[in-house]
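One protein chain is absent from this view; the other protein chains keep their places.
Chains here go by letter, A and B, matching the order in which they are written, and residues are numbered from 1 within each.
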Amino acid sequence: MADTDEAGERRVPAPRLVRLGRRSAARVAFTIDDEAAEGFEGDTLLTAILTNRSDLGAIGPDPRRRAGFCLMGICQDCWVRLADGRRVRACTTRLEPGMAVLLEAVEVHW
Amino acid sequence: MSPLPTVVIVGAGPAGIAAARRLAEAGLRPMLLDREPAVGGQILRQQAPGIELPPLPGFDPAAGPRMRSDLEALRDRIDWYPSTTVIAIEGNRLWAIGPSGEIDSTGWDRLLVCTGAHDRLVPVPGWTLPGVVTLGAAQIALKTQGCAVGRRIAFVGTGPLLYLSAAQHVAAGCDVAVVADTSGVGDAAAAVAGLLGDRARLALGLRCLRILARAGVRRVRRVTALAVEGDDRVTGLVIHAGRRRTTFPCDAVAIGFGLVPQTQLLDLAGVELAPESRSGLWLPVLDAAGRTSMPGVYAAGDGATLAGAEAAGLMGERAALAVLEDLHLASDRDRAAWLDRELARHAGLARALARAFPFPTRLEESIDDATVICRCEGVTAGAVRSAVGEFDAGEVNRLKALTRCGMGRCQGRICGPVLARLVARASGRSLAEVGRLRAQAPVEPLPARTRRADAADATP
Partner (left out) sequence: MTTRLEAEVCVVGGGLVGCATALHLAMRRVPCIVLERGLCGGQASGVNYGGVRRQGRTLAELPLADRARRLWGRLARLVDGDCEFRATGHLRLARDAAELAGLERWAAEARSFGVACEILGPDRLAERWPWLGPGLAGGSFCADDGQANPRLATPLFARAARRHGARIIEQRAVLAVERIPSGFHLQAAGGLEVRARILVNAAGAWGPGLAALLGERLPGEVIAPNMLVSEPLPYRIEPNLGMAGPGVYLRQIPSGSVIFGGGRGTADPETGRCRPLLATSLATLEEACRIVPDLARATIIRTWAGIEGRTPDDLPVIGASATVPGLFHAFGFSGHGFMLAPAVGAVLAELVLDGHSSTSLAGLAPSRFGVGRAGST
């Protein structure tokens, strides 16, 4: 599956998770790498990120891109960085309004 | 009047809740801790609000809320600690991180560990690609978050959950690429025979198969080899069964081969663990009531046995009765006897299911050298086999020290069983000799900035 279309434009990969059916809950605004994104009340941070993006980026010095594995806080694959410096495990963290997730930020400081 | 003994229950799934109820009824005011904000464990995990799904086989959307309102009824008779993660046990003290992110400790007189289980994996080529998740993950995404883990999902592994999960996804309107089982038809016959003692479960199993059949879902049995295709994300699943090799295009793979009980806290508490012959997993040595080898420490549910989720609540109650007996408080012999009979019946069912869906030893034996077995540290099977040969090493913690397998963030939860069995095969030693990865505190990652709740008078 090529990541560029006929015009040579970089194709953004589809979000990893697919929402099923209607969700009658309040929308929650947050950001990923300073871009506006939206989730729903009750989403885990992992759900919120992966319904907007195809993966969770890399973690620490390991270049492997992650997209969640166990979704229950066991595999520790889904740690992400927030702009306020916190590192959180996305699958066991509730999405909160205004959360600023950094997936692609360069690790100048840890 | 002497103070009540402190009884701490770790884990508020079906086992922990049942124990809490029993102990509360006896007037003991147990402490119930769970790292989630609500009770339910994994299977009855709280759903996000406003999810609207069609009816799913085997899923009662009211069961979780019922359990949570049961807890509400108990609230004034227990000490409920949600969002509280136990990370260490030292003697008869445990340390936990609370909702504020601060760490605190409590002593206990009796400890009941109900920490549940997670999926058992067999590493296959490509299993670390984005898009590969566990069967449990597919369930959590579907039921609690109203999401599918992909647009076209391949389900692979073995066990009743394989069929239940696939059927639930079909019922929810998902595109299921294939259901691939390492077990065979003969195994299925054993399943039916064993399940004849449990009509409800048998009926559910047949219903799932009907749902899959009606949807035209491809099913493969006796899978002997697997590989996930894709460069930077899943694009397909290659399945070998007999001489046939088929590629199923998909963008997600849900994989799981039964369950592994989470025994880290029991290990830290010093209880004896032993390898269970059929599964090859190290389980706590328990008496019929759930007492461990350590006086004052009990275990119940999926975190202690392979008896199945339906038995968890019964085990929790039985362990609570054992606590009451051991504290010389009024117990209920008739109820205990009934529970023992029910648990024996469930154990029989669990054994039948284990025969029906045996762990695929051949698949695990044939992990090739290039396949990563430790996701966290990127250690391959070949690196472990080399170290066994180069250093004549045959003890699993030694192999961890030499290869870094099991040193990562998950602390060997995912790779531990695979590592031990790989070392046993490569070194020619028995599972008992090879041993198991020793649990080390903190059993969950501890943020370096964590402060003590009692910081004012903190003295190490």
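Assume a residue touches a chain if its C-beta (ideal position, glycine included) is under 8 Å from a C-beta of that chain, and two chains touch if they have at least 3 such contacts.
Bear in mind the structure is a predicted one, so any value in this text is a computation, not a measurement.
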{"item": "Interface partners of the hidden chain - shown chains only, full complex considered", "value": "A, B"}
{"item": "Hidden partner chain, touching residue among B:V7, B:L71 or B:I103", "value": "B:I103"}
{"item": "Contacting the left-out chain in the complete assembly, out of B:R29, B:R68 or B:R409", "value": "B:R409"}
{"item": "Chain not shown, touching residues in chain B", "value": "87-88, 90, 95, 103, 105, 390-391, 393, 395, 398, 401-402, 404, 407-409, 411, 440-442, 445-450, 452, 458-460"}
{"item": "On chain A, residues whose C-beta touches the chain left out of the figure", "value": "60-62, 79, 85-87, 107, 109-110"}
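The rule we apply is simple: only the chains that are shown with their structure count from here on.
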{"item": "Averaged-CA centre spacing for the pair chain B and chain A, given as whole angstrom", "value": "25"}
{"item": "Residues on chain B engaged by chain A in the complex (per definition of touch)", "value": "35-37, 42, 47-54, 118-119, 128, 130-134, 136-137, 140-142, 145-151, 172-174, 232-233, 235, 252, 262, 375-376, 378, 408-410, 413-414, 444-445, 447"}
{"item": "Of all residues in chain A, those that touch chain B in their complex", "value": "1, 13-14, 16-25, 40-44, 47, 51, 54-55, 62, 64-77, 79, 87, 89, 92, 94"}
